[in-house]
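Encoded as structure tokens, here's the structure I'll be asking about.
Apart from one protein chain that is not included, each protein chain of the complex appears where it belongs.
This part shows chain A:
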Amino acid sequence: MNPTLDLLYRLADDQLILGHRNSEWNGLGPILEEDIAFSSMAQDKLGHSLQLYTLLHELGEAEPDTVAFTRNAPQFHCCQLTELPIGEYDFSLIRHFLFDHAELLRFEALADSSYEPLALVARKIKGELKYHVLHANTWVKRLGTATEEAIERMQAALEFTLPYALGIFETTDAEPEIISSGLFIGEKELQTRWEASVSKVLAQTALTLPDLRTLTPVAGGRHGQHTEHLQPLLDEMAEVFRLDPTADW
């Protein structure tokens, strides 16, 4: 695939799928204010995906709604981390923490992309991501230094989620050209920055970051290999669209 399309599909699908997943907390969050915060950030992510699908449309791909609602799981390029069910709030918070640290660093780097339309979008998105990371850090620091139960649950969620989080940085065949053309700094460099960034926050808590070199990344998502959870998500998300593609409200 053309390197620009390859990169944009990965970015957009991550935002759409995690945005949809996090929106599932709407009305079910632990306390009202946090419910509003988490739902609002989910809506931001859907907004980011729309901006990225619009860039793809400008490059000749189908309309954003068509791209979002008519593909099946093997045609999605999101990492598997984004598609896992919301689980308990400890898992959803840790996923939010690990994913959004990577996203903030990713979009900060993309603000200097050689592809100017993407750089412009990235400059807008990174401000919102900065807040998403502030939100994640606040809760990780709070719960990661709270009661024994809170620390145990956050630690367990961290250990479960990390192999999936390493799957964020899975590369495709387009990677060398993405880097050489100045589109993006590349996943390897991003991962190095991400490790430094999450370690810095975790060091302020009672949580311990396992040695990442001992973990096997859960890869495949970038190549259309997904967990059994993605297709049901797509079916639910596209239910109205598939009933009536012209539905409007």
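Note that a contact is a pair of C-beta atoms (placed from the backbone, for glycine too) under 8 Å apart; a residue touches a chain by one contact, two chains touch by 3 or more; residues count from 1.
We take it that contacts and distances are computed from a predicted model.
Only one of "NADH dehydrogenase", "Imidazole glycerol phosphate synthase subunit HisH", "Phenylacetic acid degradation b" or "Iron ABC transporter permease" fits the UniProt record of the hidden chain, and that name is "Phenylacetic acid degradation b".
Contact with the chain that does not appear here is found for just one residue of A:Phe69, A:Tyr131 or A:Phe241, A:Tyr131.
The chain omitted from view is touched by exactly one of A:Gln51, A:Ser92, A:Thr161 or A:Gln191, namely A:Gln51.
Contact with the chain that does not appear here is found for just one residue of A:Leu28, A:Ala203 or A:Val240, A:Leu28. Residues touching the missing chain, restricted to chain A, are 24, 28, 33-34, 36-37, 40, 43-44, 47-48, 51, 85, 124-128, 130-131, 134-135, 138-139, 141-142, 236, 249 (touch as defined at the top).
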